[in-house]
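Of the protein chains in this complex, all but one are displayed in their positions.
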Amino acid sequence: MTVNTAVPKMYGRCEDCGIYNMANLKKLGINMDKWDYMIALAGNPNTGKSTVFNALTGLRQHTGNWPGKTVTRAEGGFIYNRRGYKLVDLPGTYSLMATSLDEEVARNFVLFAKPDVTVIVVDSTRLERNLNLVLQILEITDRAVVCLNLMDEAKRKQIIVDERRLARDLGVPVIPTSARYNQGIPELLEAVHDVATGRVVCRPHRVKSISAKVDNIIKPLITQIKSAFPNLPNARWVALRLLDGDMSIMNAIRDDGLGELNHAPAFNLAVA
Amino acid sequence: MSEQKVITLQHLKIGQHARVVSISQKCHGLERRRFIDLGILPGTIIVAEMRSPSGDLTAYLIRGSVIAFRSEQTRFINISIL
Partner (left out) sequence: MNKTDDILRKASKLHEQIDDEFHDQLAESLYADATRIADRAVSYTGEKPRFDFDRSLDRIVTSRIWGFPLMLLLFTLVFWLTVEGANYPSAMLAFVFIDTIHPVLHSWANTIGMTWWVSGLLIDGLYLATAWVISVMLPPMAIFFPMFTLLEDFGYLPRVAFNLDNIFKKAGAHGKQSLSMMMGFGCNAAGIIATRIIDSPRERLIAIITNNFALCNGRWPTQILIATLFIGALVPPFWAGIISALSVVGIALFGIVLSLLVSWGLSNSILKGEASTFSLELPSYRPPRFWQTIYTSLIDRTLIVLWRAIVFAAPAGMVIWLIANITIGEISIAEYMVHFLNPIGWLIGLNGVILVAYIVAIPANEIIIPTVLMLMVLTVKNAGGMGSGAGVMFEGSENEMMTMFSMGDWTLLTAVNLMLFSLLHNPCSTAIYTIYKETGSIKWTAISTFLPIIMGFVICFMVAFIWRLVA
């Protein structure tokens, strides 16, 4: 991956103004053959991931007001600031400790496809519930942007979210948006660009109590996983999942995690 | 006030608030995991919101979301009414 040399962020420049940013955005639909950065859209069900996806790619991925609308991953692209971005819309999931097929698609992608930036779309009216997933994703990757969506609904429900505070606590950029009305999309783009190019370095929050309790137990397992799969971005998380009895994750690793992602997952028919 | 007697979630009446005490050990594996992923943990506040016309499914307000369960699941969740 090509990482730009860290340009110190300047303010008051033309680049920081929303109108300029949108002019710099070229929606590519599905016409993608090369890209500089791959961006994944993850988050709880029904938080507006597909809406953000459509706003950025100009595609019309189906959206609908019920959890579980998207069950397969969709891809699209855009060019921003002369860089090619591939954007992947994932099914919504309550956690990364997957149970159903659509959730597994999301988990495997974040875990194995190693997106350059994971945009975590959260429902700002249910922050606590959504943060549970955010924290799990931040355990796996340190290149993330939190998209604080549905701000219009939060306002209607008289909820105020202090996004600066949140950004400080999570250690990643937090951008308030109302994706359906295209509000905040330019700022989101800018943040994604910053993280992708390395202009902004994230220091994601890690749950400390996890490490204290279990590190001793899993240390040998981590070492073993690391030596078997040196490319795995977060061996510790995999070890935790294994310890938790989630053996399906091992199959995913065995297939390089991607085998499964490339085909439509045919599920095990050994019933009856 | 705090030392209420413990009942299971399926007995919570519509409109009542409760605090989760524990998830029964009889509930394990995937089913337990699903509860936990949805944020049902000791200490969580749950409000019974509505019941389906046939009365089998009940929707609860849990950490800001309304989520419905069947009664054979909610009998595993021990609560104390607030």
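Residue numbering begins at 1 within each chain, and the chains themselves are lettered A and B in the order written.
Simple rule for what comes next: a contact is a pair of C-beta atoms (placed from the backbone, for glycine too) under 8 Å apart; a residue touches a chain by one contact, two chains touch by 3 or more.
None of these values were measured; they are calculated from a predicted model.
**Student:** Quick check: which displayed chains does the absent chain contact?
**Tutor:** Hidden chain, whole complex, touched shown chains: A, B.
**Student:** Which of these, A:Lys26, A:Arg165 or A:Arg203, touches the one chain of the complex that we don't see?
**Tutor:** Counting the whole complex, the residue in contact with the absent chain is A:Arg165.
**Student:** Touching the absent chain in the whole complex: find that residue among A:Leu25, A:Leu131, A:Ile175 or A:Ala191.
**Tutor:** Checking each option in A:Leu25, A:Leu131, A:Ile175 or A:Ala191, the one touching the absent chain turns out to be A:Leu131.
**Student:** To test your reading of the contact rule: which positions on subunit A touch the chain that is missing from view?
**Tutor:** Counting over the whole complex, subunit A touches the hidden chain at residues 45-46, 60, 62-68, 71-72, 91, 95, 97, 99-102, 125, 127-129, 131-132, 134-136, 153, 158-163, 165-166, 169-170, 180, 205, 207, 209-210, 213-214, 217-218, 220-221, 224-225, 227-228, 239-240, 242-245, 247, 250, 253-254, 264, 266-272.
**Student:** Using the touch rule from the top, list residues of subunit B that touch the missing partner.
**Tutor:** Given the touch definition above, subunit B has residues 23, 25, 28-29, 31-34, 36-39, 41-42, 49-57, 59, 65-70, 72-73 touching the missing chain.
By definition in this document, only the chains that are shown with their structure count from here on.
**Student:** Using CA atom averages as chain centres, what separation in Å is found between subunit A and subunit B?
**Tutor:** So the centre of subunit A lies 30 Å away from the centre of subunit B.
**Student:** Of all residues in subunit A, which touch subunit B in the complex?
**Tutor:** Interface residues on the subunit A side: 94-95, 97, 99, 125-129, 132.
**Student:** Within their complex, state which residues of subunit B touch subunit A.
**Tutor:** It is residues 30, 33-34, 37-39, 63-65 of subunit B that touch subunit A.
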